[in-house]
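Contents: one structure, followed by commentary.
Left out: one protein chain. Kept in place: all the others.
Showing subunit A:
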Amino acid sequence: METPIIEMKNIQKHFGSVIALSGVSLSVYPGECHCLLGDNGAGKSTFIKTMSGVHQATSGEIFFEGKPMSFSRPREAITAGIATVYQDLAMIPLMSVTRNFFMGNEPTKKVAGISFFDHKKAADITMAEMKEMGINLRSPDQAVGTLSGGERQTVAIARAVHFGAKVLILDEPTSALGVRQTANVLATIEKVRKQGIGVVFITHNVNHAMVVGDRFTVLNRGKTLGTAKRGEIEADELQNLMAGGQELAKLEIR
């Protein structure tokens, strides 16, 4: 049996007296798309933030490629290969696509012993990566603010993939998008998955999940009701679970 890239076991997270997560488990295998479903406030964002080093779990274990691991800051998770596209903070609209793409990872070149931002290299890579994802930029200096919501998500995903993500976490990438743009983002997820990257796709839209998901985990009020494989569960069942219906445990637990 293959080892998961990342395995979260029984994660609890308390914010003072608020129990945001009470024992959530989830694993991600290479090349799979694992959908994390749940209503607003279920704890989805909190959960993935413990995965990406933004929050530290109150209790529970994290295994990265089989080894126990704890990330105390986002940088460590990024270095390990966990890339996250956050719900609303993925991109800085005032900055150009290139500056956003390389934010925190700027390529440099030395001129007379001084280190400079290699704009040419950054622009070339950005244009090429965007073209790959089907976005034609007017220029690499085009501001992210001029892109549509779907295009912004795509830039963020391309950025994560470019910097060698093994796991890509997408927090509600489709929640604010129209039909066309959603389709584009789902197609991008499919592309990324085929490259062997494990994707965690957060959504509260069951239909979006059914299009690309291999496995489904439902969160409800900080609790998980188990994980189901594709083909073992119907859309309306997932919908019920999100609303706090019957135990998924009865259906299947991996």
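Things to note:
Operating definition for what follows: contacts are C-beta pairs under 8 Å (C-beta built on N, C-alpha and C of every residue); 3 or more make two chains touch, one makes a residue touch a chain; residues count from 1.
Rule of thumb we're sticking to: contacts and distances are computed from a predicted model.
According to UniProt, the chain absent from the figure is "Xylose transport system permease protein XylH", selected among "Fumarate hydratase subunit beta", "Transketolase", "3-methyl-2-oxobutanoate dehydrogenase (2-methylpropanoyl-transferring)" or "Xylose transport system permease protein XylH".
If you put the hidden chain back, the residue from A:M8, A:V24, A:I78 or A:I157 that touches it is A:I78.
By the touch criterion stated above, the residues of subunit A touching the omitted chain are 54, 74-75, 78, 84, 86, 89-95, 99, 102-106, 108, 115-117, 119, 127, 131, 136, 138-139, 143, 145-147.
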